[in-house]
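One protein chain omitted, others in place.
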Amino acid sequence: MICTGCACLCDDIELENGKVHNACIKGVALIKKAQNTHFTPVADGRKVDGEKAIDEAITKIQNSENFAIYGLDTVPLRAQQIAIDIAKKTEGYIDDASSLCMGVFVEEILLERIKSTTLEEVRDRADFTLYWGADPFNSHPRHISRFTYYPRGQFRQKGWEEDRYLAVVDIRESYTSKLAKKIIMVENDEEFIQSLIDVANGNTPSAYLRDAVELITRIKKSEFGVMFGGLGLRYGLSDIGLLKNLLDELNNLTEFYFIPMGCHPNMRGFNELLFASVGELNSYSFRDGIRDSTFSFSSLLTKEQIDTILIVGADPVASLPFEIASKIAKANVILLDPCPSYTSKIADVVIPTSVSGIGAGGEMIRIDGKKIKFEAHSLEEITDEYVLKRIEEAI
Amino acid sequence: MIVTRDVFHSEVRETDKESDSYIELSATLYMREEDMKKFDLGDGDVVEITSTANNNSLRVSVKNSNEAPPGKAMMVNSILVNQLVSIENLKRFKAKIKKVGGNVTRPEDIMAKFERK
Partner (left out) sequence: MVKLSPMNLYQLLPKTNCKECGEQTCMAFAFKLVSRERELVECRPLMEDSKYAQQKKELEELLKPLEDATETGMIIYPERCVGCGNCVVACPVNVSEDPHGCAIGLGPKNDRVILRIVDGKVQAYNVSTCRRFGKNKILCNGCIVTCPTRAIEFAEG
């Protein structure tokens, strides 16, 4: 079975006598929740049956003048595609969490301006791994053991002590950095990037001299290097060009790749599907036919520009800054989600759907671009795909 | 202040967002011991944090942690800390803290401030 608890999409999970094997605690919590939550459909404050709730959602969407779809990062590709079709038909807005998360990095990768690779390649070949502004031990618990540092790989048979080097760049010591052979605590990410570029070019940097030299020396000695950029790097960078310069420099020293540390299991899938249909990754308005930062879900909310929102598998009430989240309830909110959340407390229509990988099969695109196929483990609840298809056919 | 993720927090988030342990993990301000001393704070003290980004405030309890960055404080990403952040920077912001005592802020206190139709 697969776990959709994070972007690792671990596919070696086994269920036996009610016990979950191989998943981390985050995955176990998701899998057990999927089996134990009793979440009932709601329409305008009344408990109704699922079909009734879908009908009510359809009415609300049909009556909407400014309609937006948000979320989608935890559902399989087919459900995402139908959501894009709905946005197109309604001339609505569509966005996911990537506009606040890894979107900038994924865009560079899709446009082939940054060289990326797969996690399996990393496992088989990488002898230099750098986590920058990421703490996978907490965000992607099995990332380090499955792909980067501890596993043996085709060309890395001797184990982590001899064969691999792990470095962490962060603002603090984390559980991940405790495992690393080198931790570099930086205040200013851009400054450290510049120092690395300087050293790679044989110049003396104005800051972080020793650390930059040590890292560059390591990278020169390695055969296959990879940098994982997390939210810390994303928010520490005002100019993606600087990161690209660094990656170009590092590629002059050795084979070097970049993989974003997105958390959601199918964020990359949404980005790729929207990219295939309109050439943009997120924050898209089908009415205007363009992407713009003013069409990001948070901008639309700030300007109170939408009257009806379809939220699929996300909890923006909890995850967006208060100033923005506090406006969500002013619109009609339709929520598709496997379990109660802060958003379900304010939603007008709630349609419980199955957890991807447990009650819904399909495909997802892992954050490194690899397509992962999976089957449903049990088929008890309605899927996001079913609900979205019903909506799409009705409007 | 910086905002991070914590796997134990993610675990209870999946299980029960209203459980006491979710609220406890969300309403905690992690600081290094030397920084706590500077502010004359002890484990379990309740402080009021006021964000300079938006002037919102939150009451949380302080906890010693070596994972916190030196000279800064750290909270786990949740509905609580999202009171204080701005869209331009979800990960780092400046805030004032003051020892106040009493109870920590609960998610329902925040929900009560939501605008409605």
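Chains: A and B, in written order; residue numbering restarts at 1 for each.
By definition in this document, a residue touches a chain if its C-beta (ideal position, glycine included) is under 8 Å from a C-beta of that chain, and two chains touch if they have at least 3 such contacts.
Bear in mind that the values here come from a model prediction, so they are computed numbers and not experimental data.
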Touch with the omitted chain, as defined above, among A:W160, A:F192 or A:F322: A:W160
Candidates A:I2, A:V28, A:L301 or A:V350 - the one touching the absent chain: A:V28
Touching residues on chain A - with respect to the absent chain: 12-14, 19-29, 123, 137, 141-142, 144-147, 150-153, 159-160, 175-176, 178-179
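Here is the rule we go by: only the chains that are shown with their structure count from here on.
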Separation of mean Cα positions, chain B and chain A [Å, integer]: 23
Residues of chain A touching chain B in the complex: 5, 24-26, 28-30, 32-33, 100, 135, 137-139, 141, 171-175, 185, 231-232, 234-235, 263, 298, 302, 317-332, 340-342, 345-346
Touching residues (chain side chain B, partner chain A) in the complex: 2, 4-8, 10-15, 17, 54, 56, 66-70, 72, 74, 77-79, 82-87, 89-92, 107, 110-111, 113-117
